[in-house]
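What you see is the complex with one protein chain gone and the rest in place.
Let's turn to chain A:
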Amino acid sequence: MAFTENVAASRFNLVYLALTVLLLQYVPHCASITQTVGQPWPLPQSYKSGTNVQSLDADTFLFRVVGNDCDLLREAIVRYYKIIFRTAADAAPSHEDEVLRFQPKSDPTVLEWDQYNTDESVLGSLDVKVEDKCVDIGYPSLDMDESYALTVTTGSATLVGKSIWGVMRGLETFSQLVYEVGLGAYQVNDTEIQDFPRFAHRGVLLDTSRHYLSLRSILQNLDAMAYNKMNVFHWHIVDEISFPYESRTFPQLNIQGAYQPAYTHTYTQENVRTVIEYARLRGIRVVPEFDTPGHSLSWGKGQPDLLTKCCTKGVFNGHYGPVDPTVNSTYTFLTGLVDELSKVFADHYFHLGGDEVSFGCWESNPNITQFMNKTGMGRNYAKLEEYYMQRLVDIVAKKNMGYIIWQEVIDNGVKVRPDTVVEVWRSGQEAELAKVTNLGYRAILSSCWYLNYISYGSDWMTYYKCDPQRFNGTSQQKELVIGGELCMWGEYVDSTNVISRTWPRGSAVAERLWSAEEVKFPEAAEARMEEQRCRLIGRGLPAEPVSGAGHCRHEYDPDQ
């Protein structure tokens, strides 16, 4: 075959060469998704970016506190200084050789840096102004003001927020505007941002019962939430399978109910305090969920007589069902537990659960039937659930706490107090949202954001498209939707993969909940999403690829 090819080749070699040279420049670099450079995620409500570029010097850059000052602010500034200039620390050699300062051992982009290191202007500082009082303001809440204004112009940059929480969001945005052009060299474009969140409740649910999540991964998740401007950590701390919360009042709950209480599978009071404080410093609320009357099998081990005994033909058959609502000891116990939780957890809201109650066990128990006959409920088990929830709600209300419940409580016709927040999680979200808001309750949506369900490909786009206010209702009804939550249930998730599975898919939810309603096209967000993923990777979080082949400037380094 060789000779034929030889002949053929010699004939058109020249033409071919010319053609190839000509065409090679048109070859699209299909290899990677285009990434934006220095664009924020989630997209601010008003965002103008100029072409004028200034550089930042890691050594001399200053955050100037021009408004109110407090420890929260200082902590945030230190944190964001480290985030913005994180590679500068790697770049700087340990000895004081100034010449080598930005030429580390294996500088991949030294040429690039030289190219950019021309005489453009240098941004020396960011003026940070908190307008409201910021000392001793306690914990973030549903009503906190998260708006801010950020301006970067030649020679000056200003960040103004009404409250410290808004300034935190602004610092996050500023850290995203700064981009690295060489190892240890940073630039920022002129920018003007006016920003505020679309929804007040932007949550992440982590389930620490199906699999125990290490404290480290919870804190990492709080970091990731801050990087995406999420503000509620919904801690589904206990469930059917295990009870990792270390209760002071009822220590047996944990000792008997946890996977491995003696060693590692427990959140001690110290751990819980750490989480709450870590979240507070980032402007994140911690809403604990103690799910009753269903999903409480693990409680029964440490609290005898709490659960309903399931019966076969009137005889206890060895299995347990939901919490037994007919005995007074249940409510004594709950009062004690709620009393403790109201002291341990700082947030005003408390998630009471109430989902997936199986009536089968209640039906089989003769004591419960007797109780229901006595109180005139007949065979209406929704009434029994209402009775239970009502008493639980009263206990919580006595502690002056607000509460969130799953949608079933409303679906079963239970009457709850009007200030209740209802979390919608079942499919058919539009009808449900309309129904809940029609009854005058505030609602949170999480139906379309079950991130524990995975599939091959770029599924973040479906999360991105889901809108909590897209249902038939009046504008008053739509205002009652106060936000949403992404859910990461723990059946197939533990510390090894919780971060990579939640982020950056959760970032899609973050943008939906923060940015304006008009920002709804995933195709337009794809390049920014890719930058956001690489940003998370660069900050040391194992965020998984979501948009096909590509690469980040700094790949994931688990040691970071």
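The rule we apply is simple: a residue touches a chain if its C-beta (ideal position, glycine included) is under 8 Å from a C-beta of that chain, and two chains touch if they have at least 3 such contacts; residues count from 1.
Operating definition for what follows: contacts and distances are computed from a predicted model.
Missing chain, UniProt protein name: "beta-N-acetylhexosaminidase", from among "Cell division control protein 11", "Inositol polyphosphate multikinase", "beta-N-acetylhexosaminidase" or "Succinate dehydrogenase cytochrome b560 subunit". Across the entire complex, the residue among A:321, A:354, A:402 or A:468 in touch with the chain not shown is A:321. Contact with the chain that does not appear here is found for just one residue of A:59, A:523 or A:555, A:555. Residue-wise, the contact with the chain that is not shown comes from A:212, picked out of A:41, A:61 or A:212. Taking the complete complex into account, A:259 is the one of A:47, A:139, A:196 or A:259 that touches the chain left out. The set of chain A residues touching the chain not shown comprises 1-2, 4-9, 12, 16-17, 19-21, 23-24, 26-28, 30-32, 106, 108-109, 209-212, 240-242, 255-263, 265, 297-298, 301, 310, 312, 317-319, 321, 358-361, 364, 452-458, 490-494, 496-497, 500, 537, 541-546, 548-551, 553, 555-558.
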